[in-house]
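Presented below is the structure to which this report refers.
Note that this complex is displayed minus one protein chain, with the remaining chains in position.
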Amino acid sequence: MRGFLGRWGGFLVLTAVVLLLPLILPNRFYFDMAVKVWLNAIVCVGLNLLIGYAGQISLGHAGFFALGAYASAILTRRFEIPGLVAMLMGAAGVGLLAFLVARPILKLKGHYLAMATLGLGIIVAIVINREIWLTGGPDGVRVPALFIGDWRVSRIEDWYWVAGGAMLLAVWLALNLIDSGVGRALRALHGSEVAAATAGVDTVRDKAMVFVVSAVFASIAGSLFAHAERFITPQEAGFLRSIEFVTMVVLGGMASTFGAVVGAALLTVLPQAVAEFQDYKHLAFGAILIATMIFLPKGLVPSLAELFRRRRP
Amino acid sequence: MDEFLQFLFSGLTRGSIYALVGIGFAIIYNASHVINFAQGEFVMIGGMAAVFITANAGLPLIAAIPLALAIAGVAGVALERFAVAPARGASVVTLIIITIGASIFLRGVVEVAIGKRDYALPAFSGDTPIRIGGATLHPQSLWILGTLAVVVLALKWFFERTRPGKAMLATSHNRLAAQLAGIETRHVMLTAFALSAMLGALAGLLTAPITLTRFDIGIMLGLKGFCAAILGGLGSPYGAVAGGLALGLAEAMTGGYISSAYQDAVAFAIILAVLFVRPQGLFGRAGTERV
Partner (left out) sequence: MSLLKVEGLTKEFGGVRAVADVSFAVEPGTIHSVIGPNGAGKTTLFNLVTGVYTPTAGTVTLDGRDLTALSTAARAKLGMQRTFQNLQIFFNMTAIENVMVGRYLHLGTGLVASLLGLPKIRRETRLAREKAAELMHRVGLEKWLDADADAMPYGALKRLEIARALAAEPKLLLLDEPAAGLNPKETVEIDELIREIARGGVTVVLVEHDMKLVMNVSDRILVLDYGRKLAEGTAEEVRRNPDVIKAYLGEGAA
């Protein structure tokens, strides 16, 4: 019951935050920041299923994010496909790509898996940079506005609700998955792969499944990001962007869905809120990664939760 | 034919650089089973330090090189001492994240302290190209190839003839047995990080006259050195040399004959193909997990 209350209680709190936050956001700048937080959080909630729960690593998720973003940009702009359809097509394509590479990649462990996902991400970034006829190359490409039915999502306040809603949906899906047989199997193979296999878990299949889910989450977030920004550049596919996502997950707390959201929020807001931080962004990211892994290996949210639990009788 | 010779020279030159970086990965992996994702930053530190010592302190190159290597060595020791050692026994994923954090940190420090421009280091023996057949070879390439040859011989001597070298080899075979035999594995770790950092820095200051250097040059060079090390089977310094040279040649040939736009993708395409087919690397052996 503790788990149940923690999970769905947390979901209610998060919903309340999304609903009430606009009351205290003073201007566009902060709304824009909130949109970025929610979108990064979608990627991190998905990535956390892979890293935190299943114990696998991906250093290439920016590739999936960018593929989603470019799929939306190109399909809506060139082929005039409706935004939502384009988004689903992009997600389906990314899901298929992730599925095709998942089996060979996820048979690998540790360093090899890191290398393979990293290589995949970098190849995606190089293709986006080089195929200028399709992607606009390093200069980036403009993205049309998103229509949901007849509603043209253009004001930043509109985007706040779209991104916030999508984030809550992502969290809800993730919480459901975690509380299912598949979710327990993922945590089990993290704990002991041989024991999970002994219990009948098809470890390669389940790892592939969560890899696809996390890739699709990233793709959808990328599509929304492209429409919200109305512009997309290959920087979004870069290796450093992949590392940013991993940092958010690790800082917020591995194997904690709300931790992933908190991590995304902190590392999205900090660099923007503190102007001086911008120059020191990379330096600080690096220091945060090292310090978190050494001093708070479980991440912020699980560590705080543990503290809280111990205080209570 | 002339064209081929030209690509061959270019491939061997860059392959030697990847090899030097790859050896660093292999040495640290052997000593500690850590993949040091910050290896590329030592390459950057080597190049940047050499540039700054020659340009700002006005020292001649011959003095700047050992100083730059020393700076990188200190950075390597600091990395081991303050980031890797405190997480001893953590999972592979944790250690990957820590060394990635260290690499971003080191890069960030140089970015803030020095800046984001390209910097050039003067070539060691001028820039007059040497004509061989119908192709030309930059004199710096000879320095690079020669250094790699010397490094390989020196490593052979180090591992077979010196106490710290033998200790390192013993630790890589069986850490516990090495400890029981009285080897200070802490010292082995520090030596490995210092040595790898200096090898990386060597690669960095050798290549700086040809490719220029900047704060983020280490990302790609580090990743390609990692590719070289995996191709060579991770634990083997000599395998990394073979992997590095093979990678350099494949890149140069792809760039020359197929598509220069996708030159940078070659390393990663090869590594994906190799990992799919032969995860233990071209020269590595498969192991059986114990339960």
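Each chain carries a letter (A and B) given by its place in the written order, and its residues are counted from 1.
Please note the rule applied: a residue touches a chain if its C-beta (ideal position, glycine included) is under 8 Å from a C-beta of that chain, and two chains touch if they have at least 3 such contacts.
Remember, it's a predicted structure, so these values are computed and weren't measured experimentally.
Undergrad: Of A:Ala197, A:Ala291 or A:Ala305, which residue touches the hidden chain?
TA: In the full complex, the listed residue that touches the missing chain is A:Ala197.
Undergrad: Can you work out which residue in A:Ile105, A:Ile126, A:Val213 or A:Ala237 touches the chain that's missing from view?
TA: The one listed residue touching the chain not shown is A:Val213.
Undergrad: Considering the whole complex rather than only what is displayed, give the residues of chain A touching the chain that is not shown.
TA: 2, 172-173, 175-177, 179-185, 187-188, 190-192, 194-203, 206, 209, 213, 255
Here, only the chains that are shown with their structure count from here on.
Undergrad: Distance between chain A and chain B based on Cα centroids, please, to the nearest Å.
TA: Averaging C-alpha atoms per chain gives centres 32 Å apart.
Undergrad: Name, in rising order, each residue of chain B that touches chain A in their complex.
TA: 35, 83, 86-87, 90-94, 96-98, 100-109, 111-112, 219, 223, 226-227, 230, 234, 261-262, 264-265, 267-269, 271-272, 275-276, 279, 289, 291
Undergrad: Give every residue of chain A touching chain B within the complex, in rising order.
TA: Contacts found on chain A: 51, 55-57, 59, 101, 104-105, 107-112, 114-116, 118-120, 122-123, 126-127, 130, 194, 239-240, 243, 246-247, 250, 279-290, 293-294, 297.
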